[in-house]
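Below: the structure, in structure tokens.
Apart from one protein chain that is not included, each protein chain of the complex appears where it belongs.
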Amino acid sequence: MSKFHVTTQVNGDEVEFLCDPRETLLDCLRDKLNLTGAKEGCGTGDCGACSVSVDGRLVCSCLMLGVEAEGKTIETVEGLADGEVLHPLQQKFIERAALQCGICTPGILVAAKALLEKNPDPTEEETRYWLAGNLCRCTGYDKIIRAVMETAAEMREAS
Amino acid sequence: MALDDRKSQFTFVGTSPDRPDGLDKVTGRAKYGADAYAPGMLHGAILRSPHAHARIVKIDTSKAEAHKDVKAVVTRADFAKVPFKPGLEGEFWNVLENVMAGDKALYDGHAVAAVAATSALSARDALKLIDVEYEVLPHVTDVDKAMAPDAPVIREGAADYSVPEGMHPNVVRYHESGHGDVEAGFAEADLVIEDRFVTEATHQGYIEPHACLASLGNDGKGELWCTTQGHWIAQKTCAALLGIETAQLRVSASEIGGGFGGKTTVFIEPVALALSRKANRPVKIVMTRSEVFRATGPTSSASMDVKIGMKKDGTISAAQGVFRLQGGAFPGAPGDLTAMCAFAPYNLTNVKQTGYDVMSNRPKQAAYRAPGAPMAAFAVESVIDEMCNELGLDPVEVRLKNAAHEGTKASFGPRYERIGLVETLEAAKAHPHYSAPLKPGQGRGISCGFWFNHGGETSVSLALSEDGSAQLMVGTPDIGGSRASMALMAAEVLGIPYENIRVTIADTATLGYNDVSHGSRVTYASGLATIKAAHHAVEKLCERAAAKWGIPVDAVKWENGCAVPSGSNAGDFDPMPLADITADMGSTGGPISGHFEATPEGAGVSFGTHIVDAEVDPETGKTSITRYTVIQDAGKAIHPSYVEGQFQGGAAQGIGWALNEEYVYGEDGRLQNSIFLDYRVPVASDLPMIDTVIVEVPNPGHPFGVRGVGETGIVPPLAAIANAVSNAAGVRMRQLPMSPPRILAALKGNG
Amino acid sequence: MVEVHLWSGLRSLTGGQQVVEVQARTTGELLRELVRIHPQLKGPIDAGVSIAVDGRVIATGLTEPIPEGSEVYLMQRLRGG
Partner (left out) sequence: MDYHSPANFAEASALASKATGITRFLAGGTDVLVQLRSELVTPDTLIDIKKIDGVRDITRNADGSWTLGVAVTGAEMSEHPDLGNDWPGLVEAMDLIGSTQVQGRATLTGNLCNGSPAADSVPAMIAAGATVTVTGPKGDREVAVEDIPTGPGKTALTKGEVVSAVNIPSRGESGGDAYLRFIPRTEMDIAVVGVGVNLRLEGDEITEARVSLGAVAPTVLLVEDCANAIIGTSLDGEALEALAAGATAACNPIDDKRGTIEFRTEVAGVLAKRAAKIAYARAKGEQA
């Protein structure tokens, strides 16, 4: 079984890897590129812990093959901060105790960033539905939703 | 030097600073179970039984062994011979039998063999090359059916001393307790209601699947990295199962992506070690989600009969309950705890409770937040709600009338010390939620809940640095922000800023034994040990200051991070800050550390009261939770934001358990919903904001008054939601989950 | 002397007695004495018990003091999640 050579851009860096066509983008990010920020919680697209952005579109990296990444532009949680400056969502999640165990946090941050780019002023309901594909088992979502909406408000004010 | 441990005025405790591991967790660099790598590492995979109950006639691994990428294949023969004992005494045998089947596969998903190969894909491919010959046996997965005379026997001889003669061999433990005369109590009652309640098994549903990286040589020395709530229990258990010395296995706990009780034991860790020993290379195993559902430890399912007698004024005159719990193919279902917690919130003259631990062809149950208590509360608090409705009484007033308080003889025996149930009920009564008007189609429910909490073996070590900063080593994995609370407590004692303290979860080679992060014990027990260890260091700091000043040590006290002369020497010298003492500690007596090792025995029981509003669509039976308030006694909230987080998380898990989560077994005894698509945990759009009220009735067993808060929050929700749904729908729901088909059937009168 | 209250499930092992008087200054002594007086209690005690002394639940400790005249309850070993 031959492997495929894939060239793609991750968090601004051009990267290459060899993958079996059965391997998912998540497998490739984690095992071949050592980007272990995206997590595999389910492998079936139901938990969102593996959320990344591909060509600006939020997807589950467990539902995309590594070979499909050829020529794409991928952003993961590792690319959220600007150097040593955290993204406002990252900062707010720490401040507002919006994580407990933290395993869902990378996926939620990537998803929340995509929401705020599309809709800078989401209602609570819009935020909850947008994040419905990101399971969190610790927080009951309360502090997460508050953190996202508070960040949105501050980003609107700052812009 | 006079130091009083007890404290009620705080500088750091009670604030909510940023957690020390926050940056790592929002940037993706925190290392969880599956994020580890070792040079030369192999990938392991486990072959699992497709049958609920089957004799393993033969396992042929030769084709798998011949696969070019396979480096080791193990079966039960590759583990130590561990003696079998009945009940929970033979827990090592039970765990071994669970992690790798012996003569029989006991449930769908039971491990029967494992391989290690050079890639994860090859390992999975190689599993298909293992031939297992099974002789399929009759199976049982339902608790009542498992107790019936004609039920297939899971294992002869598993029952312990407690089981009365004549019971089915699947009944393996029995509990009975109480006081007074329940028959006399029922005779005094104006209203007696007896009902049967049923709950299905649920899973903790932590988002991080089990994962480990193991390395073991034939010299008996090993290293294990795993996601666990307790790496010392993992060390002890793995050593026993592999036949090596405990101290030769060094176990490190990864960052843990949720546990809730489900990571208090081992599943894949001994298998990875056995593979590693055989291949003589490190082996990593990561469970799939489906393996997590099929082959880790969900809760028990339960069938319960509760009978309560009440006088017209709301006084409970007698209470009786029978609680039958199946816990899979091994002893351990917490029928005893269910029974003991059931009536614990109430001051009862006549009470009797009976609990059964029953085996069935399901995975070995594991703890899940206050194991056993939520089911009991569902049954008991539902009956109380029915009685309030029938007698036209206010449900909070009735609970206040019967509430246990300091000195009450508990349903499980002893008298309570200082407890906070009444305070939570008073707070519920005063909360605007309780008096808010309901819309048509909505109903309100309340429930109380009780949990014991736990102390457990605890070791903590604290070392000061020359610059005056401190490093604190604790041994309880941090599931929900406990490093922050440990640092707050240490800061409180040392008098140095929170930020100057670095908290590390030590591995088994660098700290004394620690019990698991369970029983809501971390902030209580590791917190107590942290306070004691910090005091120990402060004693030494005072000694150094006394020596420098040339005054007796008992003339030095510690205030705001400084040694201060006191008594007749008061004012003789300027206060000496901690960093001034540590700066030259190497030449004034050596490094300064503090430590503490003990088994604190004053965890302090915990109570909560929840208020919930639910709306039911009468045409489809669909429920939405429209408002939720958690009120719970925390003793003392060290980091209030994370205390709120525990309350909210418990409520959310309870909402899932009440409405949609369940293990669904087919006629063939196989689990039908082993993915998150069909095991329906609440998603963000399912829930409202969850309000919290932190009640603080200090625990006399902790210097700062802490009571554990992790578990009690899941005790009231099942009942509170059942009461809200029943009141909204106008029909009493006695089976969980209250899924739309069940509610619609009940509404149409054929449920 | 200390009166030890057993849970009712243990009565079958003590000839119907639910309260046993023992001479003990610590929790460990108490368990030893119980087994001496009622050998059949070895089963449950080996399986794991907790002891409540004047309302304080001692989950595992065998060295906890028992003041004269305390109210003592034997309980099944508590486990958490």
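By letter and in written order, the chains are A, B and C; residue numbering begins at 1 in each of them.
Convention: a contact is a pair of C-beta atoms (placed from the backbone, for glycine too) under 8 Å apart; a residue touches a chain by one contact, two chains touch by 3 or more.
As the structure is a computational prediction, the values presented were derived from the model and not from experiment.
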Of the chains you can see, which ones touch the chain that is left out?
A, B
Touching the left-out chain: which of B:66, B:187, B:547 or B:664?
B:664
Of B:374, B:527, B:654 or B:682, which residue touches the hidden chain?
B:682
Looking at A:59, A:116 or A:138, which makes contact with the chain not pictured?
A:59
Which residue numbers on chain A touch the omitted chain?
1, 4, 20-22, 24, 43-46, 48, 51, 54, 57-60, 62-65, 67-68, 111, 114-115, 129-134
Which residue numbers on chain B touch the omitted chain?
124, 288, 290, 619-622, 624, 659-660, 664, 672-673, 675-678, 680, 682-683, 685-686, 739-741, 744-745, 748, 750
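Here is the rule we go by: only the chains that are shown with their structure count from here on.
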Given which chains touch which, is the overall layout a line, a ring, a star, complete, or other?
line
Which chain has its C-alpha centroid farthest away from the centroid of chain A?
C
So, in whole Å, the Cα centroid of chain A is separated from that of chain B by 29
Approximately how many whole Å separate the CA-defined centres of chain B and chain C?
26
So how far apart, in whole Å, are chain A and chain C when each is placed at the average of its C-alpha atoms?
54
Any chance you could list the residues of chain B touching two or more other chains?
260
So in the complex, the part of chain C that touches chain B is made up of which residues?
5, 7-9, 12-13, 40, 43-44, 46-48, 52, 54-61, 64, 71, 73-76, 78-81
Partner chain C, residues of chain B touching it in the complex:
87-89, 160-162, 164, 174-178, 260-261, 264, 334, 336-337, 340, 352, 366-371, 412-417, 452-457, 518-521, 599, 601-603, 605, 701, 711
Mind pulling up the chain A residues that touch chain B in the complex?
20, 22-23, 27, 30-31, 34-44, 46-47, 49, 76-78, 80-81, 86, 90-91, 93-97, 99-106, 109, 124-125, 127-129, 131-146
